[in-house]
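Note sheet for the following structure.
Heads up, one of the protein chains got dropped from this complex, but the rest are sitting where they should.
Chain lettering (A, B and C) follows the sequence in which the chains are written, and residue indices restart at 1 in each chain.
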Amino acid sequence: MHIYTDLAAELRELNPDEKGIEEQTEKKGNIEIKRIRILNDIAARRLGKKKGCYITIDAPELESRSPEVFSEVTDLLAKELGRMLSFDENSTVLIVGLGNRGVTPDSLGPQTVSEIHITRHIKKFMPEVLETPVASVCAIAPGVLGITGVETMDVVNGVVESVKPTAVIVIDALASRRAARISSTVQLSDAGISPGSGVGNTRSELSKESLGVPVIAIGVPLVVYASTIIGDAIGMIAGEPGIDCDEAKLRNLTESLVKKQSGDMIVTPKDIDTIVKDMASIISGGINLAIFGDNTESLAALLS
Amino acid sequence: MHIYTDLAAELRELNPDEKGIEEQTEKKGNIEIKRIRILNDIAARRLGKKKGCYITIDAPELESRSPEVFSEVTDLLAKELGRMLSFDENSTVLIVGLGNRGVTPDSLGPQTVSEIHITRHIKKFMPEVLETPVASVCAIAPGVLGITGVETMDVVNGVVESVKPTAVIVIDALASRRAARISSTVQLSDAGISPGSGVGNTRSELSKESLGVPVIAIGVPLVVYASTIIGDAIGMIAGEPGIDCDEAKLRNLTESLVKKQSGDMIVTPKDIDTIVKDMASIISGGINLAIFGDNTESLAALLS
Amino acid sequence: MHIYTDLAAELRELNPDEKGIEEQTEKKGNIEIKRIRILNDIAARRLGKKKGCYITIDAPELESRSPEVFSEVTDLLAKELGRMLSFDENSTVLIVGLGNRGVTPDSLGPQTVSEIHITRHIKKFMPEVLETPVASVCAIAPGVLGITGVETMDVVNGVVESVKPTAVIVIDALASRRAARISSTVQLSDAGISPGSGVGNTRSELSKESLGVPVIAIGVPLVVYASTIIGDAIGMIAGEPGIDCDEAKLRNLTESLVKKQSGDMIVTPKDIDTIVKDMASIISGGINLAIFGDNTESLAALLS
Partner (left out) sequence: MHIYTDLAAELRELNPDEKGIEEQTEKKGNIEIKRIRILNDIAARRLGKKKGCYITIDAPELESRSPEVFSEVTDLLAKELGRMLSFDENSTVLIVGLGNRGVTPDSLGPQTVSEIHITRHIKKFMPEVLETPVASVCAIAPGVLGITGVETMDVVNGVVESVKPTAVIVIDALASRRAARISSTVQLSDAGISPGSGVGNTRSELSKESLGVPVIAIGVPLVVYASTIIGDAIGMIAGEPGIDCDEAKLRNLTESLVKKQSGDMIVTPKDIDTIVKDMASIISGGINLAIFGDNTESLAALLS
């Protein structure tokens, strides 16, 4: 009923009885880590998410923007990423920042890659400046189809062929069902990602199947569709005792309300510019830490 | 019921039977110009808008972003502005761009003033470069209280005292009830404006009363509050035949839904960056044209 | 003597007697068009520029920033580009914007591609919206090696392989010898370009040889190296009558002065942000016009 979300954890809530899904929740202080595994194609189709593992880090205290919480989530993200992929000095990692840098809530990917420690050109052209051997990391922000006229997959594929990475990490902004998630959730997944999703054809998918190496997607919910908010409001009403309503009628009403709100309408917090900047720091910090471990800080100084 | 709007025309729609309001509508091609005059304090209180004249220019075709429509609305705006204020070479006009330049939908004011033709320093320090005598125009973007710690009024007042303008034009982003307005409406008013409105104390109001010279406010709706969308959706349901509901219950439901969406949640189109840029061009273009008339183009070349 | 320039016309001035170079100058009002052809490898080595044709459009009046001069140069650029490449509805053109968007004078390429009319995805996914058949145009801004860790050539090559363009147009910021050029010159060339030039290995070169299709480079001088300014000053002194100086001594002096100015020091006008924006408009305007001709305006409206 017009509820759209990219978060596996929210889709699970909407389909609590679905079989073929494993779920596990862990608490670390005020942070909740939920691990959802979609085991088979039936469950995948029902949830509308590919088979694979989805990890949601929920940290409502991020909203306070305290440096302690920021670094706690950064560390946690690094740890979870390190469990999905192992990195050492022989790794070559390609980071892909999806999205349109000219549209604030869509610029998470490009902003994140700009803070990644890039080492590939140094290892290749001036390895002598590195005190310790480290992984080779490179990063691109390929832009979006509507701006470049080139499918993201075509740009990424070309770079994968020449760089031959051992793993690819893709960063993208997500849509969630609840506005409250916008400043407080990170989702990791090993199931790949379709840029400009919804389109959903395999050709355009960035995944282990299409690229030939492990692909980890890291996403942050930064928008809620206006249609989701309306659908949610109406759904809530329909479910209330004391409100007697014809379900078909309600569905029609929603339909007409949603149509009035063009599909491009999104709900964001007013301080979305700041939120995107903060989340880009957390994601890039977590990736840097996962890949470079103890060398992260000395690399930061070297590369600055 | 949680419906918030800064547009007099939308408030009028919500209060169609209110007395003490004059209303007149004019059509120019696909553009509609609505003139609303709030005549007395009772009507003002009921509508939640100060006494005075409010002109709404509605141009749904702006959404097509065609240069023709842009220049048509620019011309219309110049004409309406010219009817509210008359400008000549003896005028001194202070343009005030309200809002936070770091928050996209709030940056209309600062972006607009950056495109105004500034002549005051030229008239003062090198008048010889001007071929024809023109009005003296200056502009400031005083920032917002939360960023500067200084009330907007305090900054503007100081500048008014030293510049001694014959008129002040204030530009601000507005909230509307309908998302469809976001790229297609401009409101002009002679009733003044309260930066960070809602606060509503007279001290902070930019108006003829507080500044001592005519103040024209030009605003563009760029956000809809998420709570307004929900309130609207629920209101629509309540009014439907075949839906039997307890009004008090509905109001409670709305209350709880709205609370879940923090007050800072706003609804914007995804391409808000582009829309703000376009509307800033139209507003600044209209102001330049109203003030400088036939000299606008030669001034543009001189000042560039 | 420490004079660095990317402009063939300036290199020619420094080597006026060099054989193997054809040169032709044309005047259109206040605009000068100089066509230089480097005919053989000896001349190429001496000048430090590859064999091929270099066209310099010199329009000192650009500095006035008058819209008329802007559109005159745009038209001229379109015409010269149209003489080097022919475009029709069967053309597929890849535009590559070189440079680092985070460094103002280096951001000409990325800024220019953002204003190109992109049609490839429309022709591919929704051709029905196009009234007239037009060329297929796509564009990328691959970033710089120091930021991405990936050679520009590797990104471009991958895109060329999947897009299979009939021509590639590359845009880059150039260094010139004279600061006065910064706001007034455009260079076109069919000889290819080496991103992060000076490096000069063939692998990284974007050219007909490396990409297999015609490559036109369009560049605008936006910086002068501080070392060039010093070298020029000292060279001028050495050549003056009444100044008796030991050439070796002068060379040493220059050496030590240049060393004090790190190689990264550049000379730019203070309003470089504005100049880059203006030149990006002119270059993108010229490219759009050359490729789309009479359809340029209707495409602009469609794509906005």
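Just so we're on the same page, contacts are C-beta pairs under 8 Å (C-beta built on N, C-alpha and C of every residue); 3 or more make two chains touch, one makes a residue touch a chain.
As the structure is a computational prediction, the values presented were derived from the model and not from experiment.
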Candidate in contact with the missing chain, chosen from C:68, C:271 or C:297: C:271
Identified contact with the non-displayed chain, of C:6, C:80 or C:106: C:106
Sole residue of A:40, A:64, A:86 or A:132 that reaches the chain not shown, by the stated touch rule: A:64
Option from B:28, B:45, B:83 or B:121 whose C-beta touches the chain left out: B:121
Residue among B:53, B:155, B:213 or B:300 that touches the chain left out of view: B:155
Contact set of subunit B toward the excluded chain (per top definition): 102, 114, 118-122, 136-143, 145-151, 154-155, 157-159, 161-163
Residue ranges of subunit C at the interface with the undisplayed chain: 102-106, 178-180, 223, 226, 229-230, 232-234, 236-237, 240, 242-246, 249-250, 253, 257, 260-262, 264-274
Absent chain, residues of subunit A that touch it: 64-67, 300-301, 304
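Everything that follows uses one rule, which is that only the chains that are shown with their structure count from here on.
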Fraction-based call for subunit C against subunit A, same above half, different below: same
Gap in Å, rounded to a whole number, between the CA centres of subunit C and subunit A: 38
